[in-house]
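Take a look at this one; I'll ask things after.
A single protein chain has been omitted from the complex, and every remaining protein chain is retained in its original position.
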Amino acid sequence: MIQFRNISKRYGQLQVLKDVTVSIEAGRITAILGPNGSGKTTLLKCLLGLVHPDAGEILLVDHRINAHPEYRQRIGYMPQIAQFPEHLTVGEIIRMMKDIRSDVTHYDEELFERFHLDRELTKKSKELSGGTRQKLNAYLAFLFQPQIYVLDEPTVGLDPVASLILKEKIRKEKQQGKTIIFTSHILPEIAALADDVIFLLDGKLLFKEAKQVLIDRTETKNLEEAIAEVLQYSGVEE
Amino acid sequence: MEVGTTVKRWLFSIALLIALVPESAQATRRVVGEEYSSIKAAIAAATAGDTILITAGHYSEGPIHVKKRLTILGQGNPVVDGAGQTEVFVIEADSVVIRKIVVQRAGVSFMQDNAGIRLEKVQHCVVDSCILLDNFFGIYAAESAFCIIQNNTLIAHSVREAVSGNGIHLWYCKGMLIRNNRIRGHRDGIYFEFVQSSLIEHNLSEDNLRYGLHFMFSDSCQYRWNTFRRNGAGVAVMYTRRVLMERNVFEYNWGSSSYGLLLKEISDSHIRFNRFIRNSEGIHSEGSSRIEIDSNLFQQNGWAMIVMANSEDLYIHHNSFIGNSFDVSTNSRHNFNRFAYNFWDQYKGYDLDRDGIGDVPYHPVRLFSLLVQQNPPLLILLRSFLIDLLEIAEQVFPVLTPETLVDQYPLLHEVEF
Partner (left out) sequence: MSNTLKIAKYQFFNVLRTRWVFVVFALFFFLTAALFYFGESEAKVLVSLLNVTLIFLPLLSVLFGVFYVYNSTSFIELMLTQPIYRSELYGGMWLGIVTPFVGSFVLGVLLPFLVFGSWMGYAGAFGTLFIVGTALILIFLSLGMMFAIFAEERTVGMSLALLLWLVLTVVYDAVVLYLATVFRDYPLEQPLIAAMFLNPVDLGRVALLLQLDVSALMGYTGAVFREFFGTSLGISLALVALLLWVSIPVFVGLKRFAHRDF
């Protein structure tokens, strides 16, 4: 579905991504993990067109992505933290997004109902709590029914109930055949959701493996131990 | 009011004389265009006291010399034409009256000051309600006295100063009354040289090449209720004592060295109730002394007043300064003149005791106006924020502006008059 080929990116002195080649399969949930500063978010931003890689290319269903923005119709993105125009109400923000995505006519309003966003419609964005803002953020990512979801730390800032709802939603979308990529620090969450795991370390791809294969190969009980094992083996200590 | 009474006395005597001139028993009316084919022929036939009536028509007659006491009267706008060659009327007898005639095209000459109507060494003459078109000089009076020049319209289309003459030109005259004339397009609208005790009032002098009024060596005159507009260099009053100027309007005199009113070597005079509006310089005073300037309005001039340091004992009070780019400028840190009780719209002081007089003095000379005087192109920085900052610094520590040029009693309200 998505192929990163030899992606490199440098910010000044800092080499954020080093020759990363990895692919993400359709219809699966792929978790990207790694310590802080390992390049997770940058890799996603390359896919979204927010960051221009210094080298390499990204293929989306065998087409190289470029400056034309149409490919992003297929992607729903949930950033780590979303800030909306302060003085617009939730209703206006939703209407604005729908206006801009005039290519879409059928909306996925499930999260709107389950997060009870109808209670927030007339509130200005700056008056929203962090949690509500994340709910709105999640809702907008799913609203246009894309083929691919890119979720950056999706459960951070959500209360346990909302977090649960979101995870259910992710699974449900997978069953619909959608492709989901997410980053996370929370290993149990990854263990519970992910089919595949991509591990980045210092901007380099350490491995990409199916979750089950990883557990089997390291002869451990679960993902957490498997990852600890791998890290020890690679000489990295957290 | 010494000046006023002198003039009034003269005027009274003129009026009396006109009233007392008896219609002579033998007075004859001679009609040009009927019994006489030319004006000259009618005059030749006439005797003193006769009336020459000129009917409608075009009379191209060379210089017409009037050497008898005649009344020359136009009927139906007769045109007397100098054809650009000669003078037209030359009045050489006392008490001649000339009325309602169109006099045109007195010829340009470098040898002599050809005029539409010339008064030469005469007294008690009247030029009334004539229209003077494109004459070299319009009405020219030399060495004459007690004449009235009124209700005339003088229009010329001068382009170059060197080949143009003045509208109403007086030389060595006294007791003259110049009233209610409209003059445009000459070199100087009204020109006075060596004229005494005369009155200029209710005239409109506009669009003249040089001065609206050019006034030299003419003591004890007054001019009032006149309008001087859009003249090349405004109005110049020079080398004169005892002048009263009141209720005149000086406006739209624009240009480098163009003044509402230029005062040069004037003394013992009084300037009041005038309005100076939109002139490059409202009043420019050089070497003048003992002048009272009060109750005038200075509005939207470039410089309301420029008082050069060789002026002294000017007393400037109860004037209103509104919307001028600069209120007062000078060329020295020394000041021998007094400013008091004026209204300055740029004054930012306060009046705690509410007596209508600002509690802090006003310094009308701005640093920037001095900078511009030294380096004129700097004018383009006018109203720059930088200049405002410099002004504030100068107010705190005056270095260049004259400290004694100050209005100690600035008024908080415009002076009504």
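For reference, chains read A and B in written order, and residue numbers begin at 1 within each chain.
One rule holds in what follows: a contact is a pair of C-beta atoms (placed from the backbone, for glycine too) under 8 Å apart; a residue touches a chain by one contact, two chains touch by 3 or more.
What you see is a predicted model; the values in this text were computed from it and never measured.
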item: Among A:I24, A:I75, A:L166 or A:V230, residue touching the chain not depicted; value: A:I75
item: Sole residue of B:F326, B:F339 or B:Y362 that reaches the chain not shown, by the stated touch rule; value: B:F326
item: Sole contact to the chain not displayed, among B:E35, B:D359 or B:D388; value: B:D388
item: Which residue of A:P85, A:G130 or A:P188 touches the chain not shown here; value: A:P85
item: Contact set of subunit B toward the excluded chain (per top definition); value: 254-258, 278-281, 300-303, 322-326, 345, 372, 374-389
item: Footprint left on subunit A by the chain that the document does not show; value: 11, 45, 48-52, 69-73, 75, 77, 79, 81-88, 92, 96-97, 99-101, 103, 140, 150
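Basically, only the chains that are shown with their structure count from here on.
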item: Separation of subunit A from subunit B, taking each centre as the mean of its C-alpha atoms, in whole Å; value: 89
